[in-house]
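A single protein chain has been removed from this complex, and every other one stays in its place.
So that you can tell them apart, the chains are marked A and B in the order they are listed, and the count of residues begins at 1 in each.
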Amino acid sequence: MATVTAPARAPVGQAEGTGARAMRYLRGNGLLILGIAFIVLYCLFPFYWMIVSSLKVEPEIFQTGLIPRSPTMENYRAVFTQQRFHLALRNSLIVAGTTTVIALAVGCFAAYALARLRFRGKFLVLGAILSIAMFPPIALLTPIFELATRLGWIDTYQAMIIPYISFTLPLTVWILTSFFAEMPWELEQAAKVDGATPGQAFRKVIIPLAAPGVFTTAILAFIYAWNEYMIALAVTQTIDRKPVTVAIATFTGSSQFQQPFGTIMAAGVLVTIPLVIMVLLFQRRIVAGLTAGGVKG
Amino acid sequence: MARSRVKVGLVALAAMLTLTACGQGGGGGGGGGEETLANGKTGPITYVTGKDTSGWVQPTIDKWNAAHPNEKVTLIELPESANDQRNQMVTTLQAKSDRYGILYTDVVWTAEFAKSGWLEEIPKDQIPEFSGMLKGPVDSVTFEGKTWAVPAASDGGMLYYRKDILDKEGKQPPKTWDELATMAKEIAPKYNMAGYSGQFFKYEGLTVNAMEAIWGAGGEALAEDGTKVVVDSPEARKGIDTLVNGFKQGWIPKEAITYKEEESRRAFQQGKLLFLRNWPYVYALASKPGKESAVAGKFAVAKLPGPSALGGHNHAISKFTKNKKTALEFIKFLTAPEQQRTRLEKSVAPVSGELYDDPAFKKQFPFLPVLKESIDTAKNRPITPYYNDVHLAIEEAVYPALQGTTSTDQAIKDLAGKLQEAIQG
Partner (left out) sequence: MTTTPVDQVEGARRKPGPAARFRLRDASEARLAFWLLTPTFVLLLLVVGFPILRAVYLSLFSDNRFGTPEFIGLGNYTRALFGNSSGEFWAAFGVTTMITAISVTLELLIGLGMAMIMHRAFKGRGLVRASVLVPWAIPTAVTALLWKWMYQPAGIGGIVNAVTGADILWTGRTWPSRWAIILADTWKTAPFIGLLLLAGLQIIPDELYEAAKVDGATAWQRFRRITLPLLKGAILVAVLFRLLDVLRIFDLPKILTNGANGTETLSLIAYEQAIERVRVHYGSALAVLTFLYIMLVAFLFVRVLGASVVKTQAREVK
């Protein structure tokens, strides 16, 4: 992946003006540049539009200017005052965070076994775990809802955390296994030969080696839990327990029947920005984790 | 060794399956089920309502709490959408949870909740205000001859129209659907606007609009006791046909198929509609001068050409709550004239008839006489415990006809079939 061959059209050592060279580059790569521009526009324009809309209020929001004429933070204020969105953010942090911790704490043992140990039926185990990650959550929803109703678990964190484990745990095992399988475990042996105790070898060699993979897996599991909508929609009722996805979708306007898109966009930006920052910071590792785990869209 | 462990796991799993399967109901809050209204206790209680946009609820609760420190009322606000509110109430009541005390229910849910055994019967004689209430709201709390709630707020649809234009044309607002159709067809195009809109998106608002069209032509969906389907009639067909033709002939704009209350209000305020069917809340918003409303001062309201669907809410007491005596006392407090008045000040339509004739209020809300007439002549959407299925059936059958994908005949036939299925549970 890191090996990148240079383009085959190296100029033959002529002194050209930068302008001419740029022209030439453009001619040779015109299509490519167009393609890149297309990708960036395709991916980012709707996101840009979300940000722009979040800065507009009525009546400007009903016009389609690409740059807000009188940008205002009014929508962001409404997100926290009218909609009390900080509660939803807190709920999502608690639910996604707890889910991630449980999935990692349990899954890392399984991943270690799958990546490092030899035993029969490994292929079967991996296959089973992968297919569980692909189960449609709707098949889990009715019994979860019914049980939550019986146990008085409607509008509680556990009614989300428990079902979320059903998809974060298999995902965690799957991605961690691929990270662990790539790790240079020989170094542990080498450290022991150099006189380190097993504890030291684990602390000084294995943990630093494994940390990035574990961290990336944690981010991915967190994002999947953070983004869940259906189960949360069914089991939560109040803003004291609703996660961000459900809260945004049930935002209400100042008058009785309004769907306040400006405020919704502002909240959308707030929910997405942390994820985008994480993605930008760790893009290389996330891509590695995703292509290994390539499970969910 | 490994195999025996698997066996243990399987046994545990089987045990869990049957265990939860046998345990009947009642995990929930528990405990509250024993208390009845007759031997009700006093103490703290919750008041469950949809999101309050009027700003009346919390101050009123505060007032009660100040006077009753040992019977404090706590507000639980549910989402704004009626559908979501119902879902949450049903979920909670099904779990026999004592979390919900007093329920602010939509008029159309009362029968379902009562039939499910989730409500306490209300001793009507203890609430003197009943005698002064409008008939529609009182009907809405009555099911199988018993009273299950106390009417709290009412609502009715009105016809918003462009007075400036009708005056110029020398016309009065339409008295029948045919008149409305003609005016919408002939006058609106002259002013480069669309004729009429209600709420035609596939949601409960469509049931309201479809039923109003059916009633307007003299039809009905279910016979009085809600156990017989009577929708397959020439009248009902004519009613639906009015709307279908509206779309076909263009006097209902094609985008109205996506309109809920807000979208249709916006279209009217932007001056795009000659007639609009909507609730009273539009009046204040459309009267705001300036950028937000292009029609301020140019519109007026009239009674709908046919009966309106009765809107509004009732107060009911959950069977599973504790402190039912306090619940009833608080409902009495909310129903008292003083609270009805302060509530009307926040423009929520009251259930007591005389407030509509109050001169001060009439001045503040010029639409009050029209609204009273609307509520007086309003009909209840079918009062049936299967209302939720009934309204979904209506939407599923009527929507494709408005879109033009099925004929009116087909829609009526589908509707009859679906209604029959719905009222059988």
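The criterion applied here is as follows: a contact is a pair of C-beta atoms (placed from the backbone, for glycine too) under 8 Å apart; a residue touches a chain by one contact, two chains touch by 3 or more.
Quantities reported herein were computed from a predicted structural model and do not represent experimental measurements.
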| item | value |
| --- | --- |
| Full-complex contact with the absent chain, from A:F80, A:Y112 or A:F202 | A:Y112 |
| Touch criterion as defined above, residue of A:L32, A:A190 or A:I207 at the omitted chain | A:L32 |
| Footprint left on subunit B by the chain that the document does not show | 2, 5, 9, 13, 16-17, 20-21, 83, 87, 90, 94, 115-117, 201-203, 254-255, 257-258, 263, 266, 270, 385-386, 388-389, 392, 399, 403, 405, 417, 421, 425 |
| Subunit A residues that touch the omitted chain in the full complex | 1, 4-5, 7, 32, 35-36, 38-40, 42-44, 46-47, 49-50, 53, 61-64, 106-107, 109-110, 112-115, 117-120, 122-123, 125-127, 129, 131-132, 134-147, 162-163, 165-166, 169-170, 173-174, 177-178, 181-182, 223, 226-227, 229-230, 233-234, 244-246, 248-249, 261, 264-265, 268, 271-272, 275-276, 278-280, 283-284, 286-287, 290-292, 294-297 |
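Just so it is clear, only the chains that are shown with their structure count from here on.
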| item | value |
| --- | --- |
| Between subunit B and subunit A, distance of the C-alpha-averaged centres to the nearest whole Å | 40 |
| For the subunit A and subunit B complex, residues of the former touching the latter | 58-59, 147, 149-152, 154, 237-238, 250, 252-259 |
| Partner subunit A, residues of subunit B touching it in the complex | 20, 23, 25-30, 51, 53, 76-81, 84, 88, 91-92, 94-95, 97, 260-262, 265, 279, 281, 285, 291-292 |
